[in-house]
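Report on the structure given below.
Missing here: one protein chain of the complex. Every other protein chain is in place.
By written order: A and B. Residues from 1 in each chain.
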């Protein structure tokens, strides 16, 4: 790693961790302290109010939003870099390294919080807590009976997912910054609408069955393949290999797009 | 040892901004980059500092391409009208960041300059007035470890006292640590004696490129009665004219004809840089309009 990549990575990591701290503080204030305060005023406050609120925070979901938004601020960060004699490639490298480290930190915090705080308050065992998670519901038993190993699997799986989210943010943020203001606004409005219609279309196609009920449509087959569906296994024992490979391919594609638009970044007057 | 701009062309929306521009910027010299609004000065500086990519041509520093290159980009600094610093960040923090990313930064000097200019380093960048934004960017420009410093409109929003202070500090820091400054400004009179070498960018091309004394040596005011002046300057490169009462002045850029007798009624003097610039960049516009 060159000196500049290291210096820039260090800068970003510290900067992002600071913001993440603020986001968590805001999360606690909004969803735990404020409701507790209202409860206090309305007289429904009990000893369990605050711990209950605290145990229910969506730390992982918030982090998911955070990593997407912070990584989509491609142009804002680029400006400071080019002013300080940093090349686009160094900028890209530092951001990707930051994303990898920050995602791991974020996932670990969310995991520790979930299994350490939330699960405790809900009086769930580690296994139960894992299995009620979307990941656990599908793959929670894949690595056998050792809960810890399955939790590690969960961490790795979620980490890759967060990295993919961040790279998608980078690609979208970078691509949008290459457009002129007018076209950018148009894209921001039109693309979600098109996406919505596309979803309806897909739903229609997949629900209009021309196949007998016991035979899957091609889309159902594809979907089952992608999530690693296993007809014989019970819930929690699906195979995460295909989804992991799919996510990694997704990361590489998004990373390639993000790199491509990153190299085209330029200062706007 | 130099920055070489070779055959750089740039267009935005099919409109030419730079047309085949080539120039060399040498170490430890003070340059003036002059041009009227829209002549392409900022675009040229943006290309050199790799903020934008040229459509054609190359920029090198010591024979190394400056395209996406940490080694070369770390040796230059462009202070521009465009604000690239985040609004919500405090100046002290920005100095920290600059230190981290440039690798070296004269912090004591920056703090001394801030005090001299009356700039509060605890303020946020976005809260500063135009003048103080300029001052902050100038302070960074003076304190980064760059060999080539580009100052695009360095006195924008500065009052007379701050301008004086800026010129003094520029000379002070240049004398102590010689490095190249390229100054792009509209206030030509203020830098006329400060710059060693001048580039004039006019209608997307470099029309003047030379040392200031050499260029002024070739610039003349020929004044006297209309008839005599017109006769004398026939065939010379007349770049402009003024008339006041019966007196006519022709501005000539280029050699005079030595064998031509100078009538007693005609006076020949040298032009100053500002007047030369105005006349050089005026004529073409008139031709353009007609």
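We adopt the following convention: a residue touches a chain if its C-beta (ideal position, glycine included) is under 8 Å from a C-beta of that chain, and two chains touch if they have at least 3 such contacts.
The rule is simple: contacts and distances are computed from a predicted model.
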- Pick from "Glutathione-dependent formaldehyde dehydrogenase", "Anti-sigma factor antagonist", "Molybdopterin synthase catalytic subunit" or "GntR family transcriptional regulator" the UniProt protein name of the chain that isn't shown here. "GntR family transcriptional regulator"
- Query: Can you list the shown chains that the absent chain is in touch with?
  - Reply: B
- Considering the whole complex, which of B:26, B:172 or B:242 touches the chain not shown? B:172
- Residue of B:11, B:156, B:216 or B:236 in touch with the missing chain, whole complex considered: B:216
- Message: Using the document's contact rule, name the residues of subunit B that touch the chain not shown here.
- Response: 30, 167-168, 171-172, 174-175, 190-191, 193-196, 213, 216-217, 269-272
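Keep this in mind: only the chains that are shown with their structure count from here on.
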- Query: Could you state the distance in Å from the CA-based centre of subunit A to that of subunit B?
  - Reply: 49
- Which residues of subunit B touch subunit A in their complex? 42, 46, 49-53, 68-70, 73-78, 82, 84-86, 97-98, 100-103, 146
- Item | Complex contacts: residues of subunit A adjacent to subunit B | 2-4, 7-8, 10-11, 76, 79-90, 263, 266-267, 269
